[in-house]
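Please read through the structure below; I'll follow up with questions.
Heads up, one of the protein chains got dropped from this complex, but the rest are sitting where they should.
Chain IDs A and B follow the sequence of writing; residue 1 opens each chain.
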Amino acid sequence: MPLTRISLRAGTTEAYRAALVSGIYAAMRETYAVPDGDLFTVIHEHAAADFIFSPEYVGIRHGENLVIVQIVASATRSTAQKRALYAAIAGNLGRDPGLDPAEVVIVLVEVSPENWSFGHGLMTYGPSES
Amino acid sequence: MPLTRISLRAGTTEAYRAALVSGIYAAMRETYAVPDGDLFTVIHEHAAADFIFSPEYVGIRHGENLVIVQIVASATRSTAQKRALYAAIAGNLGRDPGLDPAEVVIVLVEVSPENWSFGHGLMTYGPSES
Partner (left out) sequence: MPLTRISLRAGTTEAYRAALVSGIYAAMRETYAVPDGDLFTVIHEHAAADFIFSPEYVGIRHGENLVIVQIVASATRSTAQKRALYAAIAGNLGRDPGLDPAEVVIVLVEVSPENWSFGHGLMTYGPSES
């Protein structure tokens, strides 16, 4: 169910962005109880003037390779699972496409399971209809 | 109050996208207690490399016409209203622009009513200022 929205500077290759998508999805599968086939990711490339960030926050330096990952997902995971997800995303992207783990910013937006419809106008995870 | 963010593959006509916007708004008016004039929708068109999804999830097949609809709205509706909204969106878009209802993925992001300002720097739905 996660809807992942990746924002980054324009100018990367399709293969680079495909590695971002794959690494995030693999991390979700490994750590975040995301079922097989549950992959929905959109990517927004931004010109420098439209992708603004401070060079340092909480002691971590960010540069032009910064990738911001916003994940909308059901609020069914523990703090430990969130922690594991962050580590797995940064680790996977560090290996491929070789992104400095400092450059990975993640935010989780949590919603109720009943807030999803995956097609046919049906509530996918909600209670049975009375 | 809903802020609707539609993501789809690039290449559709303006009329097609206008039908998406109209059909979603009409569904909200019919089922989701959205008042007249409460229409705020942005559309993101993505190249194929930047719009990634699995070909099947929860037994529903998704193809290149997939439309992902993310709706930020106040958390004031019931489960039954959400269910009705999903059905109405898929039904409306099936009629116009003729989108296969399997291709409609929806997620609701719920916020507090006090989380909106519709202009002039005012809290639109919050408690009276003391």
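Note that in this section contacts are C-beta pairs under 8 Å (C-beta built on N, C-alpha and C of every residue); 3 or more make two chains touch, one makes a residue touch a chain.
Computed from a prediction, not measured in an experiment: that's the story for all the values here.
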Please identify which residue in A:Val21, A:Val34, A:Ile89 or A:Leu122 touches the non-displayed chain. A:Ile89
Taking the entire complex into account, which one of B:Leu3, B:Ala33 or B:Val58 touches the absent chain? B:Leu3
By the contact definition given up top, give the residues of chain A that touch the hidden chain. 7, 44, 46, 49-58, 60, 62, 68, 70, 79, 82-83, 86-91, 101-110
Hidden partner chain, residues of chain B it touches: 1, 3, 14, 17-18, 21, 37-45, 72, 109, 111-112, 114-124, 126-127, 129
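One rule holds in what follows: only the chains that are shown with their structure count from here on.
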Cα centre of chain A to Cα centre of chain B, whole Å, reads 20
